[in-house]
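With one protein chain withheld, the remaining protein chains of the complex are depicted in position.
Moving on to subunit A:
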Amino acid sequence: MDITGTHFNYYMVCHRKLWLFANNIQMEHSSDLVFEGKLIHETSYQQRSATYEEVAIDGIKVDYFDTKNKVIHEIKKSSKLLDSHAWQVKYYIYVMELNGMEGVTGVLEYPKERKTEEVFLSMPDRERIKELLVEIDKVIHSDKCPGVIHKPKCKKCSYYDFCYSAESEG
C-alpha cells in the first residue's frame, strides 16, 4: 500500500485514527469543522491555480507546487497540530527527492491565522522518515485497532463519536 501524506499526518496525531482510516473505517463528513477546512482550502489563494500545479506521485498529493521555486505549499486550518503538519510536508519533500527532484522546500500556510511556517528536510529527518514508514506500516497492518488515546484533541476529531460512544451503567 502506498503511504500517503494523510497516513503520515495521522500517525503523528493518533495511531487509532491511522488504523481506522487505513482500514477504510472513515466517518461521514457531516461535521462543520470538516466543512470549514474544505472551505478554507477552496477559497484561499484563488489566484494561485494558474501558476501552481497540483502534483501527485507515489500516493502523495501536493495541493500546490510552485515548480519554479520548488516549494510545496500546504494549507491548514489551525496551527495547533503544527508538528504533525510539518512532518506531512517533510514526507512530501522526501517522496519528491526519491523521484529525482533536488532542493525542494515547503511552506505551511494558515490563512485564518495569517501565518506561514517554512519546512526543510534535514539529514536526520530523512533517517527518521525511513523509520516512521516502517512503524506506520506496522500500525496499519496490525490485527488489532490501537486504543483510544484520551487527549484534549480527541474532542475535535471526526472519530470522536466513534471512539467515545459507549453505554455507561448507573
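One rule holds in what follows: contacts are C-beta pairs under 8 Å (C-beta built on N, C-alpha and C of every residue); 3 or more make two chains touch, one makes a residue touch a chain; residues count from 1.
To be clear about the criterion, contacts and distances are computed from a predicted model.
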item: Omitted chain, identified by the protein name its UniProt record gives, among "4Fe-4S ferredoxin-type domain-containing protein", "Acyl-CoA/acyl-ACP dehydrogenase", "Cytochrome c family protein" or "CRISPR-associated endonuclease Cas1"; value: "CRISPR-associated endonuclease Cas1"
item: Residue of A:Q26, A:T51 or A:N69 in touch with the missing chain, whole complex considered; value: A:Q26
item: For subunit A, residues in touch with the removed chain; value: 23-26, 28, 30, 144-145, 160-162, 164-168
